[in-house]
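There's a structure below that I have some questions on.
Of the protein chains in this complex, one is absent; all others appear in place.
In order of appearance the chains are A, B and C, and numbering begins at 1 in each one.
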Amino acid sequence: MSDQLFAQAIGMCAAVLLLSAVLLVWRRAQAAALPLMSLQGLALASLVAVLGIQAGSRELLELAALVLVFKAVGLPLVLVRSSQGEQGGAPLINTATSLIAMAGLTAVAYVVSAPLSALGSGPTVQAIPVGIALVLYGFLLLVTGRHAIVQLVGFLVIDNGTSAVAFLSSGGVPVIVELGVVLDVLLVILILYVLTGRIRDEFGATDLDDLTELHD
Amino acid sequence: MTDTGVRIQLALLALAVVVALLAPVHRRALLSGLVVAGIGIAGVLTGWLALTGHAGRLTIPVALPFGPVTLSPAPLGGFFMLVIGAVGAVCAVYSVGYVHGPAASRTSWVALAVFLTAMQLVAASADVVAFLLAWELMALSSTVLVLTEHAHRATVRSATLWYAAMTQLSFFLVLLGFAVLSAEAGSTQFADLAASHVDSAASNLAFVALLLGFAAKAGIVPLHVWLPRAHPEAPSHVSALMSAAMVKLGVYGAVLVTTQLLVSASTWRSLLVLGVGTLSAVYGILQASVASDIKRLLAFSTTENIGLMFLAIGASSLLRPYGSTDVADTALVACLLLVMAHAAFKTTLFLGAGSILRATGERDLDLLGGLVSRMPVTSATFGIGALGAAALPLTAGFVAEWVLLQSLIHGGGTQNRILAITMPVAVGAVALTAGLALMTFVKAYGIAFLARPRSEGASQAQESPTSMRVGLVVAAASVLGLGLVPGLSVSVASRALGLGDAAAAGSGGIDLVGLGATLHPGPLLLLALVLVVPVVVVSVAAARRRPRRDVDLAWGSGGVRVSPRMQYTATSYAEPLSRIFDDSLRPERDVVVTHSSEARYLVERIQYRQRLSDVFESRLYLPVIGVIERVGAAAKNLQNGKINFYLAYSFVAFLVVLMVVTL
Amino acid sequence: MGVLLIAPLAACLLLGAGVVGLRRTWLNRYAGVLASAVVLVSGLAITTQVLGGATPTALDGLLRADALTAFMLSAVGAVGLTATWGGLAAPGSTSARAYAYPALIVAFLLAMSLAVLADNLGILWVAIEATTITTAFLVGHHRTRTALEAAWKYVILGSVGVAIALLGIVLLYAATVAAGGPTLSWVALMRPNLGLDPGMVKMAAGLTLLGFATKAGLAPMHSWLPDAHSQAPAEVSGLMSGVLLSVAFYGILRVQAVTDAVIGPGLMRGLLVAGGLLSVAEAGALILRQRDLKRMLAYSSIEHMGVIALAAAVGGPLAIGAALLHMLGHGLAKSSVFVVSGRILAVEGTTQIAGLRALMTRRPGLAVPLLAAMAALLGMPPFVLFFTEVAIVVAGFQRGMGWVLTVAVGLLLVAFIGLARHTGDMAFGAATVDEEPTGSVEPSDTVDRSWHGPRLPLFAALGVTAVVGFAAGPFADLLGQAARVLGGGQ
Partner (left out) sequence: MVLLLVQVVVMVALTPLLVGVMRQVRSRLEGRAGAGILQPWRDLRKLFAKEPLRAPGISWVQAAGPVVLVTSGLLLCALIPLVGTVASPLLTDDLFVVVGVLLVGTVALALVGLDAGSAFGGMGSSRHMTIAALVEPTVLVAVYALSVPIGSSALSRIVNARIEAPASVAAPVSLLAMVALAIAVMAETSRMPVDNPSTHLELTMVHEAMVLESSGRDLAWLELGSWLRLGALLGLIGTLTLPWGMAVEVAPVPALVGVVTLAVRLAVLGALLATLEVFLAKLRLFRVPELLAGSFVLALLAVTASYLTVTV
């Protein structure tokens, strides 16, 4: 693959990642959780695939497949099953402020990734700030989300962001660590899925405002 | 040599623990008491060995790389071990007969043994870590002892909380002070700390921290609040140990700091110590003179005596830079004499109060009276203790106060204006304290023992068992002994300070060489006896001709109903004083008159209630506690249960760290 | 030699499988105890080897045990034994069907052992994340509303916080890739002049510290801790409070060693001081008006972790040794007091401080261990926390951080007053309802002297805490080597 094409592919994947995250925040996460999350998973998988092709390592391609299976298909399914079509209430801050906040966070992401320039100046390094932005968006979703599912989505976005940074900055952490991370994330999502079910049985709805009994 | 002494004490402690746990109930008091007395006596011997210069080293194994943690008492430490050991032995013997109820439980005996040994180790430690270890062991075991009767009275728990909090404050202050010093000197050994005389800002900080820390343990006024609360709640033999021995370690620390660790010529330091001492002396005895609970009265009198000791330390460090070193040394000797005198008479008084409490079940002076005929030994010994506390001639108190006054008036005010002003004020303060002490202890003895009993308990009082009387008699004898043969105690004190025998003379008297003042109580007593002979002869002659006749009614200016309630009580005895010093005592008086139901103008009952407040407590401590409570309330809504708040904390922390690491 | 490293992991796996597979009542009951016993024995065995000078490795370098690991493994084993054995359920109460609870406990111990033994920082992260996973359902075990709420907050806050650490580790790996030698192995990272880019290492270190601080319970990331520890069953909160916080802090110590070699101690010292002071301040303030015993103990854990953070910030052999000893002492004392609070909940029916009165006169069997453990936590001698607090203050002043320690000591005093008042309110006072002294103590028949559970673990734990402060000789060498391993030399 020529460098020029490689740069465009990386740029494309990063752009889709960013777009999906923005849309998630815009559409208050629940309604369109499944398609947007699978889109994000797909973008991440393609990013890994492009890197694999460029570096020519079979390992990365297998990882891309793994990411595709988990992040594009598996986790969104869990999301849908756990939300059971429940239309959640509005987040803590209205959409306009959250979009302005996202713009601010994007600026922060670019400022913060200044020291990463030490990794050289290839197209992958240019894309790293997108990964960090993704992490910040995930946090924003978590902080403002009033529903269990929104927090689940936020956590997944953070994880996608971290994986993106990993693959972009160093071509992926050692395989054994990557497997461990994916397994952990999967288990956390399963636990959250079970807990969401229990919250729904206990409180009737997954609105987190009921969960304020434990305070000082 | 002293290491064998300390080893003996530790072995006796182990034995005491075993005996307390295993001895059968009816034998436990006797056996444990004797073993604890053994610890005391071993302490006295070790102290004597340290005083006579046979210091040995005993290292304690510690896991952390502190540097050697050693126990090897210097002469000064040896002196305090001697005093504390003696007090411990007397209190242990006394406690064999005294302990009853929870005070006779296994934990109390173990805690008593640990308490006495810990006090010995504080005086014996030669480095920071050993000192702090023994200091906190003493604090822990004394807290356990104060809590003995927590099931009997609700006030015990709050008093213990005050005590634990103030002791921990004192521990932290001492820890900070020593930490600053060890940072300066680079090691934790006292010898190295003493060697590094650096007069920088850090050493000023260390001085203030250490002074406040030791003042808190000694019960000096701004930090005295726990003393009148903890001592009355503890069993009497424990409050005797705490008052006569434990607070002395605060004085030991102060002497150690001013004479060895942080010797410096800056006048503000000595003025601070002098000022704090004077304030404590006057305020302590003022509160004591109006207190009507006997143990609270004795606790405040401890604050007064500790104030006098700090005054002596302050005066000596103030005089030293102005060339009159022998006057300064005399002031320090006066401080150590005060330590011994106070240990003697305060033990007597607290043990006496314990035997009154055991016999009558009453602590309030207003409900006692008429015990002089019912409890002869207790009243005699308490009387001697009261004489000592009031510093009347031929008692240890008088000798100590005399040496202190001599050192103050020979202050050599000619060289320096500050001395010319501070010395007279100090003498005035000491004099006012002596006057009020006189008033306090005449009140304590007169109201508690003389006239007719004011309550049921007082009228059925019996004399205490033998072990208590033995303890009382030994303590009272020491008060008189130190008074009649002061030469011995002065030589011990001056050897503790490393001054050689500068100030002791033959036939037991004192000859303050530098000051040209001499005091020989022996001949004075002889002259008094010579003069009393004719008086007694005339009395006996008159008695043979005209024997005393009993009448059924004291002279009540013609009144018929003379009931014990018409006698003066402790509150009324001190009423003129509380009226004269009302701005610092803030008395709240209310009189409730209940009229008889039939006629509006006939009075059925009049109730007079008076509550005196501790101005330091109401002005200083209550506001601080209020602030802490409000901070606690405000902090509660940090943790308000909403998960979004918690995530926001993490998010903000994440952003802050990102900023910090990149910019 | 490497087999000793695999032994604890294999044993836990076997036990877990056995519990899930065999479903025997006795196995369900003793699984936790056996697992922690194995971990403790292997920890001690590794210690003897390490003191002999060897540093065993296994699974071609993935697992490695130096003096620090040996100490931490023994600590995990000891605290685990105290918590599981102390909290042993009554003989008849465990049924064969309830296999999930013991299995998760064994998995929890496995995760902690793996975290301590792993040489690779990535594996360390995975293991710490695994501890969150395994304890999620343990926290929610009681199936009450508040337990569910505590579990949810615990999982969300825990995994989000630790995700930040993952970001840090990823950036650290990227820095090693840029410097030519891609590795996450701690030994490799500790080799001098690796040529890592200071800016990258600084960012990686900051994020990793913040991530692990969440699991270590340092403020401002601590909010999950009081809820999780107060709702979890007694032995689980004993394990979590006792040693999970310390294992997370072990992660911080490892990362601090690496970053101090590259960019000097400045950054980590600043962050640790901030985290430490904030924790002690928040814990002290919140303990004052606390109403629940287990929440109070949770805040006391935050306070102690704050003190350990300050010790790590001070650095140097004395402070690092004190930090490690503090972890062990605090772990043992805190797990004992959590076990006792579990028994109090079982017997009295409440852990509300207002609801517990005059325990000393009514139930000395519970009050005596409670008071002993609280004395240990308050830093009273002869317990080891006294020595460590003195060591931290003295070391702090000797290394020029006097002001920080003065503020910390002030805050510790506030916390001391809060803890002492609550313990006093619970333990002392007259036994009758209206606090009126009855003069005579209650007749002994209504005084419940039983300990409501095995006594030996509490005796052993508090005994070790009391003695370990004075243990010179081999134990002191272990501490010294562990401090040197972390480069505590400078």
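Keep in mind that, in the parts below, contacts are C-beta pairs under 8 Å (C-beta built on N, C-alpha and C of every residue); 3 or more make two chains touch, one makes a residue touch a chain.
Predicted, not measured: the structure shown is a model, and the values here were computed from it.
In the full assembly, the chain not pictured is in contact with B, by the touch criterion defined above.
From the set B:R452, B:R586 or B:K636, the residue in touch with the chain omitted from the display is B:R452, counting the whole complex. Touching the missing chain, out of B:A195, B:M566 or B:V593, is residue B:M566. When the missing chain is restored to the complex, the residue among B:P424, B:G457, B:G481 or B:P587 that touches it is B:P424. When the missing chain is restored to the complex, the residue among B:A23, B:A191, B:V513 or B:L577 that touches it is B:L577. The residue touching the chain not shown here, chosen from B:R153, B:H520 or B:K636, is B:H520. In the full complex, chain B touches the omitted chain through residues 289, 370, 372-373, 387, 390-393, 398, 402, 405-406, 408-410, 413-415, 417, 419-421, 423-425, 427-428, 430-432, 434-436, 438-439, 442-443, 445-447, 449-452, 507, 509, 515-520, 523-524, 527-528, 531-532, 535-536, 538-539, 542-543, 546-557, 562, 564, 566-568, 572-577, 579-580.
Operating definition for what follows: only the chains that are shown with their structure count from here on.
If you sketch which chains touch which, every chain touches every other chain without exception. More C-beta pairs in contact connect the chains of A-C than those of the other pair, out of A-C and A-B. Here the chain at the heart of the structure, going by C-alpha means, is C. For the pair chain B and chain C, the distance between mean C-alpha positions equals 43 Å. Our note on geometry: chain A versus chain B, Cα centroid distance of 69 Å, whole angstroms. Residues of chain C found to touch two or more other chains are 152-153, 156, 160, 199, 202-203, 226, 286, 289. Touching of two or more other chains is recorded for residues 635-636, 638-639, 643, 647, 650, 654, 658, 661-662 of chain B.
Put simply, chain C touches chain A in their complex at residues 62, 120, 122-123, 125-126, 129-130, 132-133, 136-137, 140, 145-146, 148-153, 155-156, 159-160, 163, 166-167, 169-171, 173-178, 182, 184, 197, 199-200, 202-203, 226-227, 230-231, 286, 289-291, 295. On the chain B side of its complex with chain A, the touching residues are 635-644, 647-648, 650-651, 654-655, 658-659, 661-662. Interface residues of chain A, counted against chain B in their complex, comprise 92, 108, 111-112, 114-115, 139-140, 142-146, 151, 208-209, 211-216.
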